[in-house]
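I have placed the structure first, in the form of structure tokens, so that the comments after it can refer back to it.
A single protein chain has been removed from this complex, and every other one stays in its place.
Lettered A, B, C and D in written order, each chain numbered from 1.
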Amino acid sequence: MKRIGIADTTFARVDMAPSAIRALRGSGTGFKIVRRTVPGIKDLPVACRQLFELDRADLCLALGMPGPADLDRTSAEVASQGLMLAGVLAGKPILECFVHEREARDARELAALARRRAEEHARNAYALLFRPQDLARRAGTGLRQGFADAGPVRPVR
Amino acid sequence: MKRIGIADTTFARVDMAPSAIRALRGSGTGFKIVRRTVPGIKDLPVACRQLFELDRADLCLALGMPGPADLDRTSAEVASQGLMLAGVLAGKPILECFVHEREARDARELAALARRRAEEHARNAYALLFRPQDLARRAGTGLRQGFADAGPVRPVR
Amino acid sequence: MKRIGIADTTFARVDMAPSAIRALRGSGTGFKIVRRTVPGIKDLPVACRQLFELDRADLCLALGMPGPADLDRTSAEVASQGLMLAGVLAGKPILECFVHEREARDARELAALARRRAEEHARNAYALLFRPQDLARRAGTGLRQGFADAGPVRPVR
Amino acid sequence: MKRIGIADTTFARVDMAPSAIRALRGSGTGFKIVRRTVPGIKDLPVACRQLFELDRADLCLALGMPGPADLDRTSAEVASQGLMLAGVLAGKPILECFVHEREARDARELAALARRRAEEHARNAYALLFRPQDLARRAGTGLRQGFADAGPVRPVR
Partner (left out) sequence: MKRIGIADTTFARVDMAPSAIRALRGSGTGFKIVRRTVPGIKDLPVACRQLFELDRADLCLALGMPGPADLDRTSAEVASQGLMLAGVLAGKPILECFVHEREARDARELAALARRRAEEHARNAYALLFRPQDLARRAGTGLRQGFADAGPVRPVR
């Protein structure tokens, strides 16, 4: 039985965890979900560390939604560096699923983007733990999470 | 009995610790407060490390007020990276409560913002230690500290 | 028998691993290749750590293709910092082979650049493990990966 | 008997250590000073690490003067990150006393600023080790090092 950690925030304006959990359950079985909710994205790295160490997670999904201000962008970068540090120290994957408010044009699009991205990262999480060959087969094919896939480069002949 | 560490600075222009302490005491019991005051925000990460290791804190609140200059902004980023490092290494939360001078229009607003933000981070600190289910229930609801909550995204139908 | 790790992504729009593997095999023998494919560039540092620790790699090639957006550039920087951390902690080389979409004018050039760069980093990987004297002989000669070599500076007399 | 480490550089254009030492000795007794001079600011973090580990310092003052060029500013940021790392790993304070050339209008002001800032950081160093209650009493009062204090915010009524 594997354990998948989900770390999310009260700052985000869309509750992405249910979408992620639904996509995980739709992908297969053999895992248990453990979850920690923290105030903001800069609290996610410690939450992941605790999910790894206290809750024995094998992989974490870090769900966050940086705000639109300039300072929020800096916060997102520091949060990413922290997730990197926590993942490398643990030697276990942390899939960062951040949705920046400015990626969407309006509320409807933001909510839809956040849910799709959470689902697609959740499917990647499942694949990393249970079906790594699925990722290997799609190496270099231009997959995206939340938006349409960019697809592989097809040089004009 | 849990221990909550408060690290703050002589550089800040508003004394945020009393607001934080009041909000902690108003949230419940079962904790002791330990405090270290340092010169500036870049000294907060070591103060938190000492609060964790020497004073056995279970969580830290790091209160700081970066100045308005360009160099201050870089300092704030380096301080954030340091708080991230200290938190991840300890595996314990450090709630960063920074108020940038340029977030407020005047002195009155700055003082009010700093106090409200310190209170709201303090309530989050209490919840993280004693009532994590309160945070989980509010995941993805757009909470803010110091300003009005952004609220959840409600897509137009 | 040495082990060379290859970490790559499903986000990249060109599958660089076959080019790297072909160049490695063309360089000599005495090694086994181990590979991990992850979703995006920020997942490469943990993949390298796992290649070092779980798959006993002696060196890693990290193949990635940051997208053209501004946020992608920040992601690339955080990914680089993570690869640095993973390499320094392991004390083993991670050759970062990133191809930024904006480095090429069109799809044809992007595909060609990505393949050449992967090949040339792969030859460097082989040299680092088996023929370090080849690198020492070319110190300070302005070698490039993917584009024409810049060559050594020849001062005008 | 405590030990205070001073790390400084040959790059700086003002010799700040004598000012710092004078201010330390004027603050009280009970400490011994150990000093390491390195070429530039990026060498200060290792110097502090050596002061902690080889010279058994309990706290370090890192004195540096970044140059006016754009590259110097990046160097200062990397040096700050290194000081943060060294301090957090040791769990001991490193007071960063940097004077940027562009903070002063001319040579006279630069020299005066550097000396005052070194003195005031030195007094903070003494307080951190011997009189932490002095810092706690001045929390949130807008103290500055080298320039006039900003003072606490007094909201207009």
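Simple rule for what comes next: a contact is a pair of C-beta atoms (placed from the backbone, for glycine too) under 8 Å apart; a residue touches a chain by one contact, two chains touch by 3 or more.
Note that this is a predicted model, so its numbers are computed, not measured.
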{"item": "Which displayed chains the hidden chain touches across the whole complex", "value": "C, D"}
{"item": "Omitted-chain contact residue, chosen from D:110, D:125 or D:139", "value": "D:110"}
{"item": "Hidden-chain contact residue, picked from the options C:3, C:22 or C:92", "value": "C:92"}
{"item": "Contact footprint on chain C, counting only the chain that is left out", "value": "76-77, 80-81, 83-85, 87-88, 91-96, 100, 103, 121, 124, 128, 132, 135-136, 138-145, 150-156"}
{"item": "Touching residues (missing chain, whole complex) on chain D", "value": "8-17, 35-39, 42-43, 45-47, 49-50, 53-54, 65, 67, 71, 74-75, 78-79, 81-82, 85-86, 89, 106-108, 110-112, 114"}
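Criterion: only the chains that are shown with their structure count from here on.
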{"item": "Set of chains adjacent to chain C and to chain D", "value": "none"}
{"item": "Same-site or different-site touching of chain B by its copy chain D, using the half cut", "value": "different"}
{"item": "Farthest chain (mean CA position) relative to chain B", "value": "C"}
{"item": "Degree value of the rotation bringing chain A onto chain D, based on Cα positions, nearest 5", "value": "145"}
{"item": "Whole-Å gap between the CA centroids of chain B and chain C", "value": "40"}
{"item": "Separation of chain A from chain C, taking each centre as the mean of its C-alpha atoms, in whole Å", "value": "25"}
{"item": "In chain C, residues with contacts to at least two other chains", "value": "none"}
{"item": "Chain-level touch network, classified as line, ring, star, complete or other", "value": "line"}
{"item": "Chain pairs that touch, as defined at the top of this document", "value": "A-B, A-C, B-D"}
